[in-house]
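Shown here: the complex without one of its protein chains, the others still in place.
Our next item is chain A:
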């Protein structure tokens, strides 16, 4: 399986227009305003997808597709969102009583319409016909979201790299959030890559090697946080995705975050933002300055110090794997609206690229009391060069 930036752009456009069709279908069906927030193309493993569903307790409906393309689409909701959606569709239904069946069938109906619209968009682009199966409802008690897929002969090894198309949709003033996933078979990915013109595609192993590098970096950063602060953290997610550049700030909320922003230069160059929510930032300050009445300047310097450590942990592995030197600027302290912090970084890159490779990692404690998000935005052309370096043929 080979991938190139041009096909990634095609994937992104397709996934986005499919998601808009899906959002439009729900608006028409239920009169609930539905928007597509961000469309991401991610390279992950089956285990990553399964873990995410388990951690977020997602309720989902699956639909398989075959014909011109083969694979699976999944519409996933948090249990709260599923409840609100059912309430909007069938007001007054009690999802905890015997109406459970009814609730599941309303969600299936929604999924059928939304996912059907989504797949139509892809079929139009490829000028082919794609058949869809009837929807299957999966809650936290059933097998994993990809379980059903396996029985259809669509098998993935646990560690096999799969392309996941993730679309965040929001409805009714953010009260209802959906994730619309599409997981095509690798053969189908080949079909799409061919349709979009294969110029200088890189083997998927290069992207996989880079993803692993990111995971190692995130683990190192997590260990460093634990060593410095005594807060026992672990990496919750760490992923590489391909997004329209304006989707980068839109991946963050407008909640207030504190942290640092740095610039790195080398192959690749780019930006890193390390952001904490306010309680986590407080936690860091108090664990680095134990028993002290810390003033604002001291807090800022504690955050900067941890920012430096996390950045080196995160990037050192890259420099080693890529056999290059990556220089990092001094960390600038930030305390602002999350999406606004990342906006100037994305905007700077937007001058020369329409899409971005976004690396995002979340490091947190088991009880979620401490959360650190790392966002890295490498220059697209330079990252491509770096990936060539990682290519097995190089």
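By our rule, a contact is a pair of C-beta atoms (placed from the backbone, for glycine too) under 8 Å apart; a residue touches a chain by one contact, two chains touch by 3 or more; residues count from 1.
Everything that follows uses one rule, which is that contacts and distances are computed from a predicted model.
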{"item": "Undisplayed chain, where the name is taken from the UniProt record, one of \"Probable chemoreceptor glutamine deamidase CheD\", \"Imidazole glycerol phosphate synthase subunit HisH\", \"Rubrerythrin\" or \"Cytoplasmic chaperone TorD family protein\"", "value": "\"Probable chemoreceptor glutamine deamidase CheD\""}
{"item": "Sole residue of A:124, A:205, A:348 or A:382 that reaches the chain not shown, by the stated touch rule", "value": "A:348"}
{"item": "Residue of A:90, A:319 or A:337 touching the missing chain in the full complex", "value": "A:337"}
{"item": "Residue of A:209, A:237 or A:250 touching the missing chain in the full complex", "value": "A:250"}
{"item": "Positions on chain A contacted by the hidden chain, ascending", "value": "12-13, 16, 20, 24, 27-28, 31-33, 35-39, 170, 172-173, 244-247, 249-250, 252-254, 256, 261, 263, 265, 271, 329, 332, 334-348, 350-351, 354"}
